[in-house]
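Entry: chain A
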Amino acid sequence: MAIVYLPYKLRHFSMGSNVIDVNGKNLKELINNLENLFPGIKLELVENNKLKPGLSAVIDGRTTRLGLIHKLKEDSEVHFLPAIAGG
Partner candidate 1 sequence: MVSTSDKKEYKVIGTRPIRHDGYDKVTGRAQYGADIKLPGLVLGAVLRSPHAHAIIKNIDTSEAEKIPGVLAVMTSDDLPRLDDVQRASSEESGSEKHLSENVLAYKKVMYKGHAVAALAAIDQNTAEEAIKKIKVDYEILEPVINVDQAMHKDAPIILEDFEADHLGKKVLNTNVALHERYDFGDVEKGFSNSDFVLEKEVNMQTVHQGYIEPHNATAIWDEENRVKIWTSTQGSFVVRDSVSKVLGLDVSRVRVTPMEIGGGFGGKIPIYLEPLAAILSKKSRRPVKLVMTRTDVFEATGPAPGGKVKVKLGVDSSGKMLAAKAVIKLEAGGFPEAFIEAASKCVFSCYDIPSTRIDGYDVIVNKPSSAPYRAPGSPQVAFAIETLVDEICSEKGWNPLEFRIKNVARKGTRTALGPLYTRIGLEECLKAAKKSDHWKSKLDDNLSPGKKRGRGIASGYWFNIGFKSHVNLALNTDGTVALTEGSTDIGGTRASISMQAAEVLGIPAEDVRPTVVDTDSIGYTDVTGGSRTCYATGYAAYLASQKLIQEIEEKAALKWDIDVEEVIYENGIIKSKSDSELKMTLKEFADDSPGGPITANASVDLEEAGGGFGVHIADVEIDESTGKTDVVRYTAIQDCGKAIHPSYVEGQLQGGATQGIGWALNEEYYMSRDGIMENSSYLDYRNAYFLRPSDD
Partner candidate 2 sequence: MHPYNYYAPENINDALGLLEKFGSKARCLAGGTDILVQTRGGRFELDAIIDVKNIPELTKVEWTKDHLLVGSAVPCYLLYEDEKVTSQFPGIIDAASLIGGIQIQSRASLGGNLCNASPSADGICPLIVHNTICVIAGPKGSREISVDQFCVSPGKNVLDEGEFLVSLKIPLPNSGFGAAYERFIPRNEMDIAVAAVGSSVVVDGGKITNSKIALAAVGPTPIYAEKASEFLLGKDVSEDNLDQASQIAQDSCSPITDMRGDVEFRKHLIGVLTRRTLDLALERAGGN
Partner candidate 3 sequence: MANSKKVKKIQITTTINGQEMELLIPPYISLLETLREIVGITGTKEGCNDGNCGACTVTIDRRIVDSCLVLGAEIDGKNVETIEGMATPEGLHPLQQAFLEEAALQCGICTPGFLVASKNLLDKEPNPSEGRIRHWLAGNLCRCTGYDKIVKAVQKASENS
């Protein structure tokens, strides 16, 4: 199971806990499973079948550029963080 780290502002979904184990062979599946655990959380993460503008997912230390189709490993670590702009 992948380990999901929830950002501070989404922890009200998880009663304050910041680390959740969730299944998913890719990010899309993981988010759907997260939604099953915490109804409503998907709206905070996904818009128009993509990660919400301004949001990024860091998977195993790297910010994914593939987004929802990014494949996850059994022990992947997933963080949802604000996307960082600028140069």
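Selection criteria: all candidates are chains of the complex that A comes from, given by their letters.
Heads up, the rule we're going with is that a residue touches a chain if its C-beta (ideal position, glycine included) is under 8 Å from a C-beta of that chain, and two chains touch if they have at least 3 such contacts; residues count from 1.
Being a predicted model, the structure only gives us computed values, none of them experimental.
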item: Candidate from this complex that touches chain A, chosen among 1, 2 or 3; value: 1
item: Of all residues in chain A, those that touch candidate 1 in their complex; value: 5, 7-10, 12, 44, 50, 52-54, 58, 60-65, 77, 79, 81-87
